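As you look at this complex, bear in mind that one protein chain is not there, while each of the others sits in place.
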Amino acid sequence: MSMVWTLGVLALAVVLTPLLNRFLGRAAGWPLAALYLAATATLWPAIAEVFAGGTPTFAVPWVEALGVAFALRLDGLGVVFSLIALLIGAVVFVYSTDYLGRGSQLSFYLVMTVFTLAMVGLVMADDLVVLFICWELTSLASFFLIARSGNAGEAASMRTLLLTFMGGLALLAGVALIVVRTGTTNLTAALASDVWTTDGTFTAVVATLVLLAGFTKSAQFPFHVWLPDAMAAITPVSAYLHAAAVVKAGIFLLMRFSPAFHAAPVWNAALISAGLFTAALGAWFALTQTDLKKLMAYSTVSQLGLIVATIGVGTEAALAAAVIHTIAHALFKSGLFMMVGVVDHSTGTRDLRRLPVLWRRMPLSFTVTAVGAASMAGLPPLLGFISKESLFAALLDAPGAAWTGWLALVLAAGASVLTFAYCTKILFGGFVDGRGADRDSDHELHPHEGVMLGAAAVPILTGVPLGLAAFLLDAPVDLATRAALPLSDPHAHFTLWHGITPELIATLVVFALGGVVIARRAALWPVLEAHRFPVDGAAVIGALHDGLRAAARPWVRVFVSDHPDRHLAVLFGAYLAVVLPGLVLVAPGTPAFAVGPVALTQPVDVVVCLLIAASVVCLCLTTSRLAATLCLSAIGIISTVQILALGAPDVALTQLLVESLTVIVIMLVLQKLPTHFNFKTTPRVAKASAIAVGMGLAAGGATWFLAARRPRSDVADYYAGNATDVTSAQNIVNVILVEFRALDTLGELTVLGMAGIAILALVSSVRHRQLDPSPEEDRTHVPPPELALRPEGTPAHRAITDAWSNVLPMQLVLRFMVPVLVVLSALIFWRGHNAPGGGFIAALVGSAVVGLIYLSTSRDRQIGPPRLPIRLIGWGVVIAVVTGLFGLAFASSFLEPIHGYLGGVHLVTSMLFDVGVYLAVIGLVMLAFNLLGTSGDSLTRDGGESTRERADEAVEGELPGPLDTVRGEPAAAGRVGVRSRFLAEGTPPKELGR
Amino acid sequence: MTGTAFVVLEVLSGVMVVAGALFVLVSAIAMLRQRDAFARINVMSPATGMGLPLIVVAAFVHRVALGTATVTDGLKTVVTVAALLVVSSVATNILARAAYLSGAPVAPETQPQELAEDPRP
Amino acid sequence: MNPALLPLFVAVPLLVSGLLVVVRHRLVDRVAMVGTPLVSAVAAGALFVHHAAEPVVAHNVGAFVPGVAIPFVSDAASALMLVLTGLMAAAAAWYLTLTGEDRYRFVPPLVVMLIAGVNGALLTGDLFNLFVFVEVMLLPSYVLLAVTGTWRRLGVGRVYILVNLLTSTFLLLGVGFVYAVAGTVNLAVLQGPAAQDPRLGLAIGMVLLALAVKAGVFPVHGWLPSAYPATSAGIMALFSGLHTKVALYAIFRIVATTYGEVVPWVGVLLAVVIATMLVGAVSTAGVGRLRSAIAFQMVSGIGHILIALVVFSAASLGAGLFYLAHHVITVGGLLLLTGAIEQTYGSGRYDRLSGLMRRDRVVAVGFALGLFSLVGLPPTSGLWGKVGLMRAAAEADAGVAAALIGAVILASIASLMALTRLWREVFWGAPMDSYSPDDPEFGRAPRTALPDGVRVPLGLAAPGLALIAVSVALFVFAGVFYPVAADAGVALADATAYAEAVLR
Amino acid sequence: MILAVTVGVLVAGGTYLLLSRSMVRSVFGIAVLSHAANFVLLAAGVPAWRSEPLSDTTDPALMGDPLPMAFVLTAIVITLAVTVVMLTFAVLGHNDDTHKTPATGETHV
Amino acid sequence: MIVGVWIATGILAVSIVLGLVRIGTATDAASRAVVGDLVFFSAIGLLVLLGMQTQSAAVVDAAMLAALLGILATIALARIITRGRR
């Protein structure tokens, strides 16, 4: 419970931060530091329990479906790392109160407190997923803290985020593998699993993933690049995150998983080699820096390398050494970072080449820095000396052949020589040499020591007593070691004097070489600084970004296009890829063709096939839009023949009517388009033909191998045997449509009706001049041809140009035909249940009437009252649905037909359903004619209606004013009839359709 | 339906369909051979005026022979033939005028051409 | 519960849609457009709860014989999808009322019709009926895509309609072949035999191919990033939550019933899934508009969701469905926020936006959380989505698991890199002092000074922020929400119960 | 099964048309493909049973499968609906050339 | 009868093919339109011939509707060749 309190206090700090910041500004650091100390205090009972040999735990379920619990557990590792996080955090907050500018520092304090919460959660987590979440949160907090420092920080923070994100993914993958393999998300249970000893491959894979995660965060080569980048963040952030916390999260992770991996060869090899290489590289880079803070960053990289290498050794002594060096490093490095801030604030620069001689003016700062640098360099009697000795000793035990230990020691010693050198550079370059003293007098020196120096001194000076009384650390380090190696029984004994040992000799060699460096430094620094490594991490990540964009472009270019044919070609390719191999696979096992009452292939099928082939060829080859339309029409009608030959009269009638209507609508549209296809739109013949032939083979082959190779289906038998009994109707296809599968029909009628609404909405969304461009603007405008015609006023001229006299015979015919068609439509509607017909076919006949009337007038007019179509559609859908709801309300199911008798006539509610169908179809057809039928000619005439106007009227009703043109034309005397004499009198009649 | 009548009607319907089809073929070939759109419209008549009505009537005769014909069928056949003869010709007039209006070229052999030249100069 | 009520999920929206065509009143339009999906979601929520007692609810519409009638079937999976699509549609509709797009002609009835189609497609147990409802979904989509957005919408409208129609034709062909081989298109009757009969397998493969196109799976994904960004943000958000997801659900459902756990062609499937994840993620880096980037993230997300199909277990299906839910909400939120930005500054192009972090802090924070969610960072639903999928992937055979995990990692890295660029170019940098809105016709307009005080109105950003808040809630209360998806996964995996309920 | 050949021819033609950059040709392509799909559905009903499914005139044992016929009817009508919508797309802007869509100079990404 | 029907079917098929050839080769829209009409009616002829073989109940209706629709098509063709001028 104590752990929860700790987290609670930290969460309270997060919550209080806005308030504290508001009232105290940068001084909010004081109460926050106090809260951190309070958090430490609340943790004390748990720490005591750990010292007593226990492991306090806490768990509440979180996502039980995944087995995830909010589980905490404190052990030696947790104690060490949480104390580092809390105490250094408190110190840094105190430091910040002086370091930060006056005024609000909300984002700094807020993210810092969130970070601490996540960090402490991370080290206490006893659930793999919780651990992962805290891990990611520390990454995010780190990212935000870098990002908040303006332009320089933004780029750097992105790189940091990317690298730590990669590590997070590796960790997540590792966690997923562990969870699935061990069946638990509990960290302790998972680490205790025997899979780590029994399955070497699995262990190696997971170990690799975990160490990758650890490497990214603890800045190991090649992921070290983010840390120098992160120096864009302000100094308190670096002192906390980049010395004590975030980077230590990586170390923590490696130690946390040591129980599972410490004996895995991959683990040992990777950690030791990467660690030592990083140690050397970091130290070398540190030496080449002139920015004190960057120098510190590379120094951190180097120090962490040593720790990682030591963890990789995996022995008891090694882990103990790693723990103590972690503590030592956290102390001196956070202090040193803070000292850089002191120098920076005092001089206005961190550049070693610009700093004046400081040690005389700032003796306290010089002293504290000297102690910190000495600790880092490993000078006795400081803690750094003890920890480095331990590291050297531990590395000697490196697994493998005997020479590996020696090699490791030599490498580590080499890195330490460099360490010694850069420590020299920090101290002498920063305080003694004063390379900038004579050059830059513009930087006035304002010693700024106060609170900042005090805060920096605390961790550094803590290293002095701890070095002298190192035995104090024996117990905590033992506990931590035991946590990292559960089966061990460590008894660390830290002391300044171990006797003459290899590590002592190595240390002495380091000191000796270091002395040489001090002596020769004036010559050495410029040489080193001039030879910076040419490639830096920012460039590498920049190149990665560029590479990704370069890689992305082709994928975008190939697959994103405004040209439909490109997309369709891909679709066809996919279809071929699926179907052709599929056919090859299924062909061998294909059963024989079905044998039924008649032969599977009838002679008429062959005729149809040939005619369709001819029409298709013509359709594909012609460049005339009209010819293409006629070929399409031919295909449609020949298909009707085939459908009828297959015994589907309803389908045949529907097909015939639909085909005709479609072709007529196409023709309406074609009057506005160029007469011929642009040759540029013709597909590349070879390529398109190849795809087309392939598709033909695929679809034809699939029909050949999949269809007609079984007897008539059970469902068909059911319909043939029972449909009439169930529905008392003889036309089975019709009752399937309106009863058995009325739901399909409901969907279909909605689609059909709403297609009318669709075109209305589409047309409404387009500007007038795009809908009906003026002849000048219309690229497709074809001027009226020069006609060989006698002059205006002659009967010959009128015979061709007068529309009304030429359509009059048709108007007369329609007077007879329309009633016939209407009656026919009604009959077809009525008989649908028992003979080919029904709502659709009847409606299509009705639509033919609409079409005839629309096309047979002398001028292009809207047909019917303007708002009628949308009403028909809307009410059509409503009637159909309501009929269905009747079934639900008064029978047992939606769309269930209810039978009844009215005056002896058998009635079914499905007929009402058919009414809905009828209305919707008529509505669509009227809208299609009205909206697509306008032509350039109808617009140029006086009183012509534009498409836009028709769309508006279809929605709003007849519009008054200047648009009210067609209605304004002179009223005609009457309609054409058997006795009328309009032609003889020379006056136009009133035409149908209005 | 007696056997003889059946045979007669069946033969009749067979002859009628072949004759009808031939008229359609004549129109089709004429389409290829005529010189302008107006001539082509003109030679549609054998198909719509003779060919199709023959076929439609033959179908009815066939049903009569089989004994499946009904009065409704007869009525529909009449309507169909009427539509093909009357309504279709009215529509053809509209097409012919539209052809002229669309600027379709008139064969130069056309003499006289009184839409272009005044017959009473 | 009376199973006969299931068709109301279709009937009510259709009725409302029909009425909205006739009755045109602004308030009625708005209430119906937002309310219909919301009511549908609430009803589906009740249905989901009911499934604890009765796992599968099935009804043969019209009360005809099972196997002949069209069955409507609901289980935890379909109920979850209904809830999700309903909520997403309601959020998008809400946004449309804020931008005023609901006043474009017939947008409300078309949106409601879309809901009807979605609900029907989610509930039907009949392949041909699925085709019909897919068409009911698509018809309004063609229009909605093309009536809002820039003038380019008309061009891509052609792409969208042609791709979808060709795909529908493929679907119809596939359904035809299924009937040709099996003599039925009833999923319950089809349960099981596909694994034994390769001919049926091929037919179902054709159906799945068509659905894969509609879902936006590589290599037939191109239409999605081509078409979606050209329409308005609200419509894109609506589509993003409905179309591809319904297709994914149908894929899951069909595979679950016809194949069960013997998923065929795992190698091919694996390659396709991995390619979808990677191509979507990598392509995100190749664009310069907010919504194009999100469109590619949608593609990548679809690949992620399909991991469940590769692994195919109740747990993995649960993970896939959770990821689906997370993705719908996150992408929807981001799109609506983008919409608010576009509406305010006239453009969604990286090069015309800058420094929004300082101008519009709340929107920026919401957007950042959305991006976190996309890449799987806490505290967002994306984290649990990724955890679940990683777990599911780890369940597969070693080789498959390695490939899937590797692909997820690579896709995440590519996404992060692409999205950080987006963030830097749009949200960081100096706040804009002038703007050049995308001209609806020419794409470019002269730069105009940005008046003082121009900010993204919070009211306009509210729907997007609400969805992002849902994403965060899904993170915090994953303990409540994850089991929902897990239950749905269990239901999806139990095809026998499904079939029995239908044929009972 | 000459129907398979018919289907193949129609699909090949439809495919060829869809690969052009003209919206009208594409509409025709879709229409042709729809015919093919209808034939596939009807072939799925096994054309060895071809009598019309009218129970008053036809022996149930000889009847063609009515279910695919109903499917085809539905499909035909849906095709009609979308064809009308496609034609609207083709004619908006008086330019059906999808190579030059009603373009605006905007880029697509 | 059946022989006649087969012969007629063949003749009509030839007519349709000739018509298609003419549609493809015509130079003016009006000619195409009229040939298109002919192809339409020829196909209707085929439909009627098929009906004679199969005793289809729908053929009489189909023929009647086709005759009426053919007229509709003819007028539509008239509209398209004049590009909408009436």
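Which chain is which? They are A, B, C, D and E, in the order written, and residues in each are numbered from 1.
One rule holds in what follows: contacts are C-beta pairs under 8 Å (C-beta built on N, C-alpha and C of every residue); 3 or more make two chains touch, one makes a residue touch a chain.
We take it that contacts and distances are computed from a predicted model.
K.L.:
For the chain that is missing from this picture, which UniProt protein name fits: "CoA transferase subunit A", "2-oxoisovalerate dehydrogenase subunit alpha", "Methionine import ATP-binding protein MetN" or "Na+/H+ antiporter subunit E"?
P.N.:
So the chain that does not appear here would be "Na+/H+ antiporter subunit E", according to UniProt.
K.L.:
Which of the displayed chains are touched by the chain that has been omitted?
P.N.:
Output: missing chain touches A, B.
K.L.:
Given that one chain is not shown, which residue among A:Arg557, A:His768 or A:Arg981 touches it?
P.N.:
The one listed residue touching the chain not shown is A:Arg981.
K.L.:
Write the list of chain A residues that the hidden chain touches.
P.N.:
795-796, 798-800, 802, 804-806, 808-809, 812-813, 976-987, 989
K.L.:
Across the whole complex, list the residues on chain B that are touched by the chain not included here.
P.N.:
22-23, 26-27, 29-30, 33-36, 38-39, 41-43, 45-46, 48-50, 85-86, 88-90, 92-93, 96-97, 100, 106-107, 109-116, 119
Note that only the chains that are shown with their structure count from here on.
K.L.:
Chains in contact with chain B and with chain C: which ones?
P.N.:
Chains that touch both chain B and chain C, as defined above, are A.
K.L.:
Treat touching chains as neighbours and tell me the shortest step distance from chain A to chain D.
P.N.:
Minimum number of steps from chain A to chain D: 1.
K.L.:
Of all the other chains, whose mean CA position lies farthest from chain D?
P.N.:
A
K.L.:
Does A-C or A-B have more contacting C-beta pairs?
P.N.:
A-C
K.L.:
Per the centroid of Cα atoms for each chain, what is the distance between chain B and chain E, given in Å?
P.N.:
11
K.L.:
Residues of chain C that contact two or more other chains, please.
P.N.:
Residues 128, 132, 135, 139, 142-143, 146, 152, 154-156, 158-159, 162, 166, 173, 176-177, 179-180, 225-226, 286-287, 292 of chain C each touch two or more of the other chains.
K.L.:
What parts of chain B, by residue number, touch at least two of the other chains?
P.N.:
Counting only residues that touch two or more other chains, chain B contributes 79, 83, 87, 90-91, 94, 97, 101-102.
K.L.:
By the touch definition up top, name every chain pair that qualifies.
P.N.:
The set of touching chain pairs is A-B, A-C, A-D, A-E, B-E, C-D, D-E.
K.L.:
Mind pulling up the chain C residues that touch chain D in the complex?
P.N.:
128, 132, 135, 138-139, 142-143, 146, 150-152, 154-159, 161-162, 165-166, 169, 172-173, 175-177, 179-180, 225-226, 229-230, 286-289, 292, 438-444
K.L.:
Chain B touches which residues of chain E in the complex?
P.N.:
Going through chain E, the ones touching chain B are 1-5, 7-9, 11-12, 14-16, 18-19, 21-22, 28-31, 33-35, 37-38, 41-42, 44-45, 48-49, 51-52, 55, 59-61, 63-64, 67-68, 70-71, 74-75, 77-79, 81-83, 85.
K.L.:
Per the contact definition, I'd like the list of chain E residues that touch chain D in the complex.
P.N.:
Against chain D, chain E makes touches at 54, 56-58.
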